[in-house]
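A single structure is presented below for examination.
Only one protein chain is missing; all other protein chains are in place.
Note that the chains take the letters A, B and C in the order they are written out, and that residue 1 is the start of every chain.
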Amino acid sequence: MKETEYDREFLVDLYERMLLIREFEEEVKFLFLEGTMPGTIHQCQGQEAAAVGVCSALEEDDVITSTHRPHGHALAKGLTPEEILIELFGGGTGCCRGKGGSMHVGNIDKGMPPAIAIVGGGIPLATGMALALKMQKRPQVAVCFFGDGATSEGAFHEGITLGAIWDLPVIYVCENNLYGASTRVDEITRMPHIAERAAAYGIRGETVEGNDVLAVHEATRIAARQCRDGEGPVLLELETYRLTGHSRRDACHYQPEEEREAWARRDPILVFGRALCQRDDVEQADLDRIRCDVEARVAGAIETARGEPAPTLADLTTDVYA
Amino acid sequence: MKETEYDREFLVDLYERMLLIREFEEEVKFLFLEGTMPGTIHQCQGQEAAAVGVCSALEEDDVITSTHRPHGHALAKGLTPEEILIELFGGGTGCCRGKGGSMHVGNIDKGMPPAIAIVGGGIPLATGMALALKMQKRPQVAVCFFGDGATSEGAFHEGITLGAIWDLPVIYVCENNLYGASTRVDEITRMPHIAERAAAYGIRGETVEGNDVLAVHEATRIAARQCRDGEGPVLLELETYRLTGHSRRDACHYQPEEEREAWARRDPILVFGRALCQRDDVEQADLDRIRCDVEARVAGAIETARGEPAPTLADLTTDVYA
Amino acid sequence: MRRLTIAEALREGISEEMRRDETVFCLGEDIGVPGGWGGAFTVTLGLEEEFPERTLNTPIAELGFFGAAVGAAIMGMRPIADVQYGDFLFCAMDQIHSNASMLRYMSGGTVKVPMVMRAPVGATGRGAQHARNMERFFVGVPGIKVVAVSNAYDAKGMLKAAVRDDNPVMIFEHKLLYGSKGARTESGAVDGSCEVPDEDFTVPLDRAAVARDGEQVTVLGWLLMHHFALAAAETLATEGIDAEVIDVRCLSPFDYDTIGRSVRKTGYVVIVEEGPVTGGVGAELAAGITERFGEYLMEPVRRVASPDVPVPFAPVLENAYRPDAERIAEGVRLLLQSH
Partner (left out) sequence: MRRLTIAEALREGISEEMRRDETVFCLGEDIGVPGGWGGAFTVTLGLEEEFPERTLNTPIAELGFFGAAVGAAIMGMRPIADVQYGDFLFCAMDQIHSNASMLRYMSGGTVKVPMVMRAPVGATGRGAQHARNMERFFVGVPGIKVVAVSNAYDAKGMLKAAVRDDNPVMIFEHKLLYGSKGARTESGAVDGSCEVPDEDFTVPLDRAAVARDGEQVTVLGWLLMHHFALAAAETLATEGIDAEVIDVRCLSPFDYDTIGRSVRKTGYVVIVEEGPVTGGVGAELAAGITERFGEYLMEPVRRVASPDVPVPFAPVLENAYRPDAERIAEGVRLLLQSH
């Protein structure tokens, strides 16, 4: 980590963003378990450095696609906790007007269409978004988040094939958290690294320490530059781990205890917080204050979200056609 | 070419098999153009060394899958010209009882299910056939023919992914004839060689001179051995060229004249015939005799096929369910 | 006889068939991972312990593993392929529709494709992409048989019949009926459990089941809607309306013998379907009944189904999307009133 090269504000902001995701996810988990939140959830505790590292290296008008596990991406891309929480509660004023739900949060005005919960399904989509950017001669890039499990899908292969032959400004970001649902990544491929698959498409691939938010930020910055220079796409593999279940109430018995513990020690927020405190201008008290702010922020958002009205029955049949 | 290492009979047999395919295809082309044969065709003139080189290295009870361009594979796998021709004429006694047609010829008793005309669609199928062989602890291998164009399909990616992680006895044989329909291979991938894609799956890939029947035979022999030893799958790329249209009446205006001419000079039958004549025990007259035999063989088969009865209307609704 | 949930009954059926015939094997995502869940709804829980070599966990590659199942089937195996959610069948569509269903015909009857496909359907609070009722995309596709199981007895019996059938058979199951337990319990679940015999048995793949005798109106449903139809019949009974409730169960082909007997008796038909009304299975059923038994119908067949919208997330909308007992009862009342 090269914390010293960045200014304090930037670093503290990264920390805060990661913490916001963590706090959001923990509260949401609680709401689900206590039964006040409907539906199902897939959460990203432990993977905050991926979402924040990537999105902090993007411009506001860059675009992303996400997956069944989208909360972190959405928050990192600038959606408010409120608009997401309302959606999760099934409120009519949520980011998808209550019609999407947890697996489909997004806000196109903030550069994020509804998350695609069909594994791999977002990859051709992001490719097409990048195609539009290129045809419109706009300087933005598209970032496509997906998991290690998605790399077996035909959509992965076809999407990247198109991105590569059309030299599109798209960064394919694989969050390799070692598992697709309960299936370990070494059961689904003989290759030790997802990034090596880039070679099959003639594009650059890079494996990045995914729990190191600055490493992710740097890798994304470089990849985005490359894409804006017309030299995309790029495949980034972010090595990380989910510190929670695949979906609600998953006890993760398929993960070895030691593995979980080892990765818990690599918790991206913990590690980054510790590194921050090495600086002269950051103290633990600063971080504690941030935590308080974030907790208040999320608590307030939950309060707001709970109060929002559900859609009306008339909403059932609107928004099918434009 | 190492013609000297093989005995005469074997080599002459290879030659005859290639010639049978060529003669078959030329006659079929004529039948189509004159309008006596129904349907559509995709032919393999110029690619005979691939079909014959591969199948000559297999055991009779090994299995293959084929594509929209299956005549050569079928003949090389031991289907008779008669059963194929009857099928092409829509006869009720053809290898698919007239229900398949040109794009679906096959005979499961000879180790070839109906050819799959959905590009890439045969790849998961062959993978599953190899899976059955492995589960049944049988010593056979499955060979999966497909074209360069098929490598962009999700089915290619998913099929090989499964073959690789399950260590299946399957040889993925890509006949890279430089074009998928009218689209040149360098338009659909940045990679100079299809075989390099093997690396993405952690399997062995090899580029072979596809118009050299012995080179193909050797590569297949080695790959089959590897598969039988439990070390499959293998991806073979056979570099070749189709010396005819993509389908009936295609004038190939999308192919540069010089390219066509250069490949015509590499006609696998021409080249192999010339090499054979270098041997002391083979003379041009032998080859001429073979040609006569083959011509007679095909002419006879056409004669027979023409005489076969069409299916009856009652056949329309049979064979839907077992 | 023991009471089993649908998940348990399927699990038992699969294990028994695998014991009986060693060409039977299972493949799918997360179906048999030690410490895992036994697929998305616990159906294959523990299967890998007894059958380590015939429980194949696949990568997330539906097109690939459905295609592999077809390939294995034509080579003499009897695969049972499982998708976690019916919606993902779209990913495997080409292998199912172009290969599994047609290889036999294309081969002139020389190839057979004995494979089972299992797919959970239904709206269950997961949003639009994990919710669709996929029956409509398979009914009437030549070469495939389609069934839908609404109780544990049928689940086990039809699963076994499907495994023994020489054709591709698609079994639709409903997420709310499985009776999945522990961490995989579904909120809003409906009881699909029942007594299941210890002995080997099968349930034919072409017979509907009359679940409640009645004289005045025939209510046709399957999966969750069948349960709601039964509940509606109870309500209607208190109003003096005597409904016959049939679990259509076999969706391709339909059992027009059983259905016809009922229609001739009652003269009124309501079809209940979860999923958009337009182009649903109910369309074919309505058309087929009208063609065959039109002269007995006192009124046009009435469909009670979802509106023509994707599945919404918000519970209030999802509940309005999914027909319930009250909407079914109302449909019956309106139909009987209309004369």
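In this section, contacts are C-beta pairs under 8 Å (C-beta built on N, C-alpha and C of every residue); 3 or more make two chains touch, one makes a residue touch a chain.
None of these values were measured; they are calculated from a predicted model.
Contacts of the undrawn chain with the visible chains, over the full complex, involve A, B, C.
Residue-wise, the contact with the chain that is not shown comes from B:180, picked out of B:53, B:180 or B:210. Residue in contact with the omitted chain (choice from B:100, B:232 or B:273): B:100.
Touching the chain that is not shown, out of C:105, C:153, C:178 or C:268: C:105 (per the contact rule at the top).
Checked against the hidden chain, the listed residues A:19, A:41 or A:96 yield one contact partner: A:96. Counting the whole complex, the residues of chain A in touch with the unshown chain are 63, 65, 94-100, 104, 106-109, 113-114, 116, 118, 121, 123-133, 135-136, 142, 154-155, 157-159, 161-162, 165-166, 318-322.
By the touch definition given at the top, chain B reaches the unshown chain through residues 38-40, 87, 90-92, 96, 98-104, 116-121, 149-150, 152-155, 180-183, 187-189, 248-255, 310-311, 313, 315-317, 320. The omitted chain makes contact with chain C at the following residues, 87-88, 90-91, 93-94, 97-98, 101-102, 105-106, 127-129, 136-137, 139-143, 252-253, 276-284, 286-288, 290-291, 294, 299-303, 308-310, 312.
In the analysis below, only the chains that are shown with their structure count from here on.
Among the remaining chains, B is positioned farthest from chain C, on the basis of C-alpha centroids. If you average the CA atoms of chain A and of chain C, the two centres end up 36 Å from each other.
With centres taken as mean Cα positions, chain B sits 46 Å from chain A.
For chain A, the set of residues touching two or more other chains reads 152-155, 187-189.
Residue numbers of chain C whose C-beta contacts span two or more other chains: 59, 61, 63-64.
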